[in-house]
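Working notes for the structure below.
The complex appears here without one of its protein chains, the remainder shown in place.
What follows is chain A.
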Amino acid sequence: MTPRAIFPNKFLPYLLLAPQLAITAIFFYWPASQALYQSMLREDPFGLSTQFVGLANFRHVLNDPNYLHSFQVTIVFSVATALLAMVPALFLAVMADKVVRGRGIYRTLLIWPYAIAPAIAGMLWLFLFNPSIGSIAVMLRSLGVYWDPLLNGPQAVILVVAAAAWKQISYNFLFFVAGLQAIPKSLVEAAAIDGAGETKRFWTIIFPLLAPTTFFLLVINTVYAFFDTFGIIHAVTGGGPGKATETLVYKVYNDGFVNLLLGESAAQSVILMVIVVALTAVQFRYVERRVHYG
């Protein structure tokens, strides 16, 4: 970058940065360092004595079958949510790209769920599917399906995934539409002249050219499924039935605030931090690539 014109003030920039740095230090760095520190302590439930235990908390957490179980739940949950949120969104975006008239109206009608809190999305779905007053649940039962997401683990997972994906479809739709608009029409037309049918054009031209958008959304949706779905799970299943929907984030919350296992909760926080760093690194590698080729 060429050296750009600047103001000569020496003191003012610090003043301008102060509010953000203060908030960052107090609410981000200090707590994060405390989490690191606490993850190496063992505290009795009354907070009377603490003991430095090194990596024992991590060993304990990583050998805990419950933790490994919630790891599994999180992975199944993230993959399912990302797929279910992205495939229909891509399909709808491709269709919207074909429509000439009314595209704006469809967009307006499809972006609503973006504005809905995950927890409320969960409640809307639970209202339709809960065994006692849910209209769809009643219909399912009259069709002979035994349906009770509040008692049946896999069904609870299905319900939570459906609500999480439903909320995320609008977001993905907007990005796929933007991605599709960036594909040069001449390429698609050239392929059509050469005799490539619609399906062939999609898989050989449109889909590969959308890859950056798809990959970006994959990362975003995974992060969403990891973190933002806490509200859905807390509001709909409370991690249950059993531990069927206890994701990593839900477990951090539950162990820390409900079970008061401070050291273990902190160790779980640190593991989550490592996961976020990895996901962010992946995302930035991709951003860099896009700058090169885009």
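Quick notes on this structure:
Heads up, the rule we're going with is that a residue touches a chain if its C-beta (ideal position, glycine included) is under 8 Å from a C-beta of that chain, and two chains touch if they have at least 3 such contacts; residues count from 1.
Following the convention adopted for this analysis, contacts and distances are computed from a predicted model.
The subunit not displayed here is recorded in UniProt as "sn-glycerol-3-phosphate transport system permease protein UgpE", chosen from "sn-glycerol-3-phosphate transport system permease protein UgpE", "NAD(P)H-quinone oxidoreductase subunit 2, chloroplastic", "Amino acid/amide ABC transporter ATP-binding protein 2 (HAAT family)" or "Cytochrome c oxidase subunit IIa family protein". Contact with the omitted chain, checked across A:Leu55, A:Ala211 or A:Val276, is made by A:Val276. The chain omitted from view is touched by exactly one of A:Ala117, A:Val145 or A:Ala211, namely A:Ala117. The chain not displayed touches chain A at residues 1-2, 4-7, 9-10, 12-14, 16-17, 19-21, 23-24, 26-32, 34-35, 38, 88, 91-92, 95-96, 98-100, 102, 106-121, 123-128, 130, 132-139, 150, 166, 169-171, 174-175, 178, 188-189, 192, 198, 216, 220, 227, 230-231, 234-235, 249, 252-253, 256-257, 262, 265-266, 269-270, 272-273, 276-277, 280, 287.
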